[in-house]
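Note sheet for the following structure.
For this view, one protein chain was removed and the others were kept in their places.
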């Protein structure tokens, strides 16, 4: 049991512009291990949605199978959720999104769920640029099946059982970059200050947005030798920039100055404000982003923050020229050609 | 029917050092369309194996499903072949290789077979660095199912039926680079001069070796607007270097000079000789190779030739420390702990 | 030469080379017969290959509407030297072998009992055309023209078909007319004709149509309101989605905005295709996928999820010859078991089994209603024969009053009115709970969908009782389903037979024909055609009412018989296997022979059979 909710709440808890309290974004009690990184990410998701004034029922949560994939039960209790099958959430999310382009889609997955069994679907989700925020709760292991190495485990890192991982890791942001993803970020479950604005920006991005969140598994992969432990990550974090997400650009724009700041305007009028910590990195330039990633990887550092953003992103619906009205709202009249058309068709077959 | 074999052969056909003639490396008659790029690749494979003095029965051919995956019937008739299921050849090849590390493994696949249904297995094959030469006969479409776009079809390219592909292509060499493959090359079915030495080098490479061979589908994707047509490829080819493969380095080394030449020594004493056409590209430097690839892609050019090679490559058997003797040759004595050990085990369970 | 002429009752086969454009000429041939009011049944027998291998087009003409395949070729049009030996052998004694005699026929092709008609097709095309492609294409039209003379196809019907085909490319019309004429004239000049096998105009077709099953399925999906199609290419199902795309482009583009009221996604594989369908239907759109055997194998896990989590889904399985890759361009009915019990654990899946393009259309349209009403996957089991060949079919119908039945979906208002919403609560006693679509209500009706066990309120549980309650409710739902699915078609014999035949799908025509053949032998059989699984009461009644039933299937292991025995608790002795599984559509001769042999071997007579049964 990860946390026990306080039964007493202050009567004057803050409400957002929709009149919702933070607790309206919570879910049921987590059954994850105390201290599991995943719970912190759930907390960040709750906070981000609360601050973004998202109507909970306008968001759909989809996941695969794993400790990470269980978390959607633990946040946004008023959203519909779908805990599908292992590694195949991307396809379910694609179908859901095709059916109703008006909801906000949040995909939650684990490193096993995404980088092993789910690799094919992950790659093709990116390729289709589905409008979804895709969060990988990356602990470098299979938590729910008791700690086997996953494909994101770093070569040479040591499991709790003492064995050394033999295989090179798959770097999900690097892979997403190679596949042309329009929003690529990495963060750390222990760094809410960075994570919350990244989640907000990802939700605002009109296409596929990856946040690879390193999220230590306290039970199976938080040992010395693991490169996904709290200690290791804290020691090797290297951020691109500090991130700020500004929902309504107009209100804020003036307060920021140029210089090491970089402002990225989003389609919906919101703004990402980056205070650059890396000199030769430009989040809107793919080559520079790839370079920064590879550079950090080769130095054994974990590059976090917004890595790349493509503001021109065209999502699947735009590519397919689907009706602006959600397909699941179309009426019989709009869908069925009716008896007269059928008579013509019959005629054409004689 | 792609070619009819001449029934007459010159009596003094050349033989290789094993005493085999080229025809000993042929297979049964191709049933592909006349002019299909895949048949040219079969021809290159035959030639490369003949010249490399490979004993046909020491090589195993594995493939998935597709026109491309049919080709192993059309070459090396004295090799065992395995036409498995669609997209899953990598796992079958992995099992085969684990069973007998002493054979040479050749995987043949299509762009549909590899980049769509087979994506997950392809990625993990690379990650495990199986000792295999993996040839993708890449025509940007699904030949056998009549011409649908594949995931390697370039965005905006036009199919024979006239529709435009909406999705960004997956660049297999780029992907392989990102995943840390130790041998990455691209070629063109119409360029045997380049392809044959690449195949030889790939077969000599002691780990995963990708050759992405653009191989036009004359029936469904050789039209104007297709970026995988003979014409388009010929116009946009941009080679890294001319390639020469020298099986026994010692004999030859002296005859080459430095300069624009680059010599890569392989573990087995063979040598790849590259006559560089690209200034700032170094095939042993991953960053430089990635850069060259992205650069070419962004200019709409098709970079061919050897793109990257890592001579330090450790294959799956080395990683797993498997017995040097093939597992399929181990005797009962080596495998079965016998009755005494079992008595001890029983005792431990009381 | 055959003495008497045989009108409107023969089989003609065209032996072509794959990829030489023979398909459209051959289609024109069949269509012309159809236009002459005569029942016709063409079948493509093609290789799993794109170009250069033998391919056949076999047309049965039969004015009694026996439109199943028949063995034995009466006329063979052989334009493929590769397969000539085999083609010569396949002609019935006394039949006609029509070939290209540009080069003289080698004597190994000569059979004393055949009639040979040589037409110098190559020579004619060389004389007439310079472009090799034209030579290849017009050769096909020339032999159709020749056939017009040989078997009395009405020339103006052919010409009209040419006109229609090249509407918009008018300059191609005249050359095609000319090619037809070349063939026609050659026969006129060189042979006495027409042949004894010949056509005569009839008025048997009425308002029927000539249509492919797969296109009909696609059209059914359009009419049924499908907006999402997710698929992965595989023969013989590809043309379902191809046709859906064509119809959608025609009927589903909003005329004002030019936007698509549909989305088609070519998935990366079949697992993904099925996942997309499940996601879309979970989210309230109507969605389907089409595949064949290997795809069904790959979809197992998702089908189990949809069964257990009760998510509607529509899957069209156009069956081909299995197992594994099997014979990808041959037909079979062999995915019955894997479809009916898709996935690990205890599952039962709904199957619809059409026998004609009309039923493909109807069942496809209906499948979305059923899937949503029953909240479970619905699998349409078609096959290559039905899906990829043209069939004479009743005209399609659609009532203007038809309304989509979305099943138990709660609106925001309803959610406000009811108490606590229980996603898996059986409030009506039919085993079917209520569901909600994401986004319906700000605070009510949201729930968590999962493939793991949960209670009536969709709360995760590992309580064995809750799990069992749910599994038992699913059985109750299964009972309910029996009254929703299409009932079987019954063919009662006049004599009130004590034996019956049972068949389904594309065994229909051959079974009906076999029944007539047997009746002539004095063996009277009642008949039932299954149209769905689970079986409705009528099926048990039929089995109950007959002492012996011949179960006709196109697979090796009598898979439908397995389902019948197990679902209906039938004594296996009662159900006799009549099987065909060589990949070719089943024939009436095969069926009637098997049945008649069985009856004679076991010494059963249809009259006193019941007596013997008791004595045995």
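The letters A, B and C name the chains in turn, as written, and every chain counts its residues from 1.
Methods note: a residue touches a chain if its C-beta (ideal position, glycine included) is under 8 Å from a C-beta of that chain, and two chains touch if they have at least 3 such contacts.
Since we're looking at a predicted model, the values are computed, not measured.
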## Note on the structure
Contacts of the unshown chain among the visible ones are A, B, C
### Options C:212, C:301, C:426 or C:594, residue touching the unrepresented chain
C:301
#### Entry: Selected residue (touches chain absent from view) among B:124, B:158, B:186 or B:228
B:124
### Task
Could you tell which one of C:89, C:249, C:471 or C:495 touches the chain left off the display?
C:471
### Summary
Touch assignment to the omitted chain, from B:21, B:88, B:192 or B:236, lands on B:88
### Query
Of the residues in chain C, which ones touch the absent chain?
47-48, 293-294, 296-298, 300-301, 304-305, 307-309, 321-330, 332, 334-335, 337-338, 341, 343-348, 450-453, 462, 464-465, 467-468, 471-472, 475, 555-557, 559, 562, 565-566, 569-573, 581-584
#### Entry: Sites on chain A contacted by the missing partner chain, in the whole complex
1-2, 31-34, 65, 67, 85-87, 116-117, 119, 142-146, 148-149, 151, 219
### Task
By the contact definition given up top, give the residues of chain B that touch the hidden chain.
55-58, 60, 62, 72-73, 77-85, 88, 90-100, 102-103, 120-121, 123-124, 128, 316-317, 320-324, 327-328, 330, 332, 334-339, 341-342, 345-346, 349-350
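As a working rule, only the chains that are shown with their structure count from here on.
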### Task
Averaged over CA atoms, how far is the centre of chain A from the centre of chain C? Could you give it in whole Å?
44
### Multi-chain contact residues (two or more partners), chain A
120, 123-124, 128, 320
### Summary
Residues of chain C that touch at least two other chains are 268-269
